[in-house]
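Following: one structure in structure tokens, then a few remarks.
Every protein chain except one is present and positioned as in the full complex.
Coming up: chain A.
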Amino acid sequence: MKEQLNSIRMQAEQELSNVGTITELENIRVKYLGKKGELTAVLRGMGALSPEERPIIGQLANEVRASIEGRLEEVKSELTKKERGLKLEKEVIDVTMPGNRKMLGKKHPLSIVIDEIKDVFIGMGYEIAEGPEVELDYYNFEALNIPKNHPARDVQDTFYINNNILLRTQTSPVQIRVMENKKPPIKVICPGRVYRSDAVDATHSPIFHQVEGLVVDKGVTMGDLVGTLRLFAKSLFGEKTEIRLRPHHFPFTEPSAEVDVSCWTCGGKGCRVCKNEGWIEILGAGMVHPKVLEVCGIDPEVYSGFAFGLGAERTAMGRFNIDDMRLLYENDIRFLKQF
């Protein structure tokens, strides 16, 4: 019996070393260790052994079983590894094929610019105010220190509905509406659509967008205006951006300024984009005119404020290097998808 067991062990080892698949391996397991297997059959014959032999053979049989089982496990893990390897090889895909994209839409470049500006100013403690586009003459002109027959009215080429109602030419009327309804401290920006009777071309549109800013409080200085605009310019155009204020005239601010930023393309050295100036004009600003404060019932001896406004189209065109304003309103999807 001893021989029998040893030969089973050898035979099993022999067979196991030639095994190629998990199925063959399973067959071997059944052949030796199964209920009707060879080892089982030998063990069944143990009853016929003498009591002295029994423990010896029993021990041997257990050893043989353990040895076969051990080998079986080894071979099995080798085979599994091999088979998984083969499977992985077969499962190779072309990862350079296109992904299944959920095609996201895109925000309009004007929205991108306006939203960025909103974020910058919300971060500085501003609220967002809105106002009507079809506006009363009073808010668009009168209250902003542009009385009837003021030459500035001609410059702005206004669309009129009737004598009293017009399409706002600027977002500044929102300043008045805000000051009428809120006591200082006031810190708002007012983005919005404005209208001027300019024929459509590469740099003009009868409809465009402005973002207006207004701050009114005790002790607001022109230095605060400069600081605010500088921070804003750096946030929007990059840390290295500088600003420059040039005296100008707006009826509703005094002192008034036009504000240039250092060219975003050349950084101020002079290039095609800035027409070799190094500077690009982006906004108008100034200290709120005392007459405007008075009209809104705010005492200019106690309060002061500043206001500024910029054109979103020009900013977006500069930012994204868009050379024709008409593209912004044409809405070719191939254009819109670029932003």
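The rule we apply is simple: a contact is a pair of C-beta atoms (placed from the backbone, for glycine too) under 8 Å apart; a residue touches a chain by one contact, two chains touch by 3 or more; residues count from 1.
Throughout what follows, contacts and distances are computed from a predicted model.
Of "Nitrate/nitrite transport system ATP-binding protein", "Heme exporter protein B", "Ion-translocating oxidoreductase complex subunit D" or "Phenylalanine--tRNA ligase beta subunit", only "Phenylalanine--tRNA ligase beta subunit" is the UniProt protein name of the chain excluded from the display. Considering the full assembly, A:247 is the residue among A:51, A:98 or A:247 that touches the omitted chain. Residue in contact with the omitted chain (choice from A:28, A:42, A:236 or A:287): A:287. Considering the whole complex, the residue from A:45, A:58 or A:185 that touches the absent chain is A:185. The residue touching the chain not shown here, chosen from A:6, A:62, A:181 or A:197, is A:197. Mapped onto chain A, the footprint of the missing chain covers residues 102-108, 110-111, 118, 121-128, 132-136, 149, 151-152, 154-155, 159-162, 165, 167, 185, 187, 193, 197, 199, 206-207, 215, 217-224, 226-228, 230-231, 244-249, 251, 254-258, 287, 289-290, 300, 304, 328-334, 336-337.
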